[in-house]
Every structure is written in structure tokens, then in C-alpha cells.
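Right after this comes chain A.
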Amino acid sequence: MKGLLEKDLRLMISRKQSILIFIVASLFVAFTMEGSFVVSYLTMLFTVIAISTLSYDEYDNGFAFLMTLPFSRKTYVREKYIFTLLAEITAWIVSVILYYAVNMIKGVRIDLLSEAPVLLMYLPLLFLMACMMLPIQFRFGAEKSRTAYFIVIGGLAVLLFIVFKLIGSGDGSIDIIETALSFLLSPVGIIMVTAVFLILVAVSYLLSVRIMEKKEF
Partner candidate 1 sequence: MHLIINNSSMIPIYEQITDQVKRGIVSGSLKENDLLPSVRSLAGELRISSLTVKKAYDRLEDEGFVVTVHGKGTYVAATDTEAAMEARRKAAEDDLCASIERARRSGLSKEEILETIDIIMEDNTW
Partner candidate 2 sequence: MVKIEGLKKKYGDFMLDISLEIPDGRVTGIVGKNGAGKSTTIKAILGLIRPDSGTVTINGRETSSLEAKEKENIGACLSDSGFSMYLTVEDIIHILKRMYSSFDETYFRSFCSSQGLPLKKQIKDFSTGMRAKLRVITAISHNADLLVMDEPTSGLDVEARLEILDMLRDYISRNENCSIIMTSHISTDLEGLCDDIYLIHDGKVIVHEDTDIIKGNYAVLKMDDETFESLDKSHILRSRREAYGYVCFTDQKRFYTERYPEIVVENGGIDELILMMAGGEKR
């Protein structure tokens, strides 16, 4: 798997120009907009870029040669999940630092402790999004999956941001959400949510493995 990680890392780096543009754009957004949009944006961006290494692998009939290299198909799938997770976490850490730094420069004080839960939420949610995208891409390939993506990503990003903005603004009619949230944040709730999360990830992984093991090139 080390070889695959090396390959995907280098593939990501080969796109440094577009990545740089994205980062500059998000910095601009961070300065002009309020809220932690920059965190969700950058984290999601890098997660998607990580997943796109799959389309690079597939492009120009690349899979045929790739599958002759010394790893099993299961390992190939596992590496994609791990790589995506690592990319996501790294992007998240960097974007949180940026968020804090930008607001320090702006003179806005941020209470990291109270914002922490919200910021941390992005991680599992975005990983779940990845877990939804990966099997689709394994099964249908880059081209056909693209449309599905734009809908899913766009929708999720907007949804995420709205939901957390609403929670933060303390509107009375959102009491239900607050109660639900407080349950979820209780010890029992957290265990339940974690379990559901892990199950969903496992299902996605096993599905992907099955898809790849059946494939022919």
C-alpha cells in the first residue's frame, strides 16, 4: 500500500497550480465572509481531490496496468479510503489554523472551545460523503459519476453550512434541532452516532471491495 500512497500523493501534488488557486480563493473568502466556511470548504475540496486520484487511475485505460502491480484489489480500495481520510484530516487541520489566523488578523475573536464541536463535525460528515462517493466511482467510473457528485457535493455543502449557521443563530423555532443535538451530544447519543457512522463506513468499504474484486480490465 505504501507504493499506492506514494502514487496518489504525487498525483495530488502534480496539480499544484489548481490547488494553489483554490487556496488563494478560499483565503479571500475567509477574509470577506464570516463564519467557518473556509474550514468546510477547504476540507471538502481536498477530500474530493483525494477521491479524484481514482479518475486519474482510470484515465487512458490506466487500470489495466495498475492492476498488474504488486497489491491486491482489496489493498487498492483500502488505500483509497485511507488516503482520502488522511487528506481530509490534513486539510481540516490546516484550514482550522487558517481560520484562526485569518480572524486574528481581522481582529475577530474566536472561542475555539465553543466552536470546536461544530468544526469537528465536519470531519465525520465529510468522510461519510466520501464513503458515498467512493463506491459510486468504483462502480461507474469517473465520467458517469461526475453528475452525481456535483449534486451531492453542492447540496451537502450548502446543507452543512445552513444547518450549522441555524444552530448558531439561536432561533427559537429551531428548538427541536437543539434538543436533538443535545441528545446526540450526550454520552449515549455519541455512542449511537459513532456506531452508525462506523457501520456506514464499513458498508461502503465492503461494497467497494466487492465491486473492485469483480471488475475485469
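Please note the rule applied: a contact is a pair of C-beta atoms (placed from the backbone, for glycine too) under 8 Å apart; a residue touches a chain by one contact, two chains touch by 3 or more; residues count from 1.
The candidates came about this way: all candidates are chains of the complex that A comes from, given by their letters.
The structure presented is a predicted model; accordingly, all values stated were derived computationally and were not measured.
Of 1 or 2, just one candidate touches chain A in this complex, namely 2. Chain A contributes residues 2-7, 10-11, 14-15, 56-57, 59-72, 75, 216-217 to its touches with candidate 2 in the complex.
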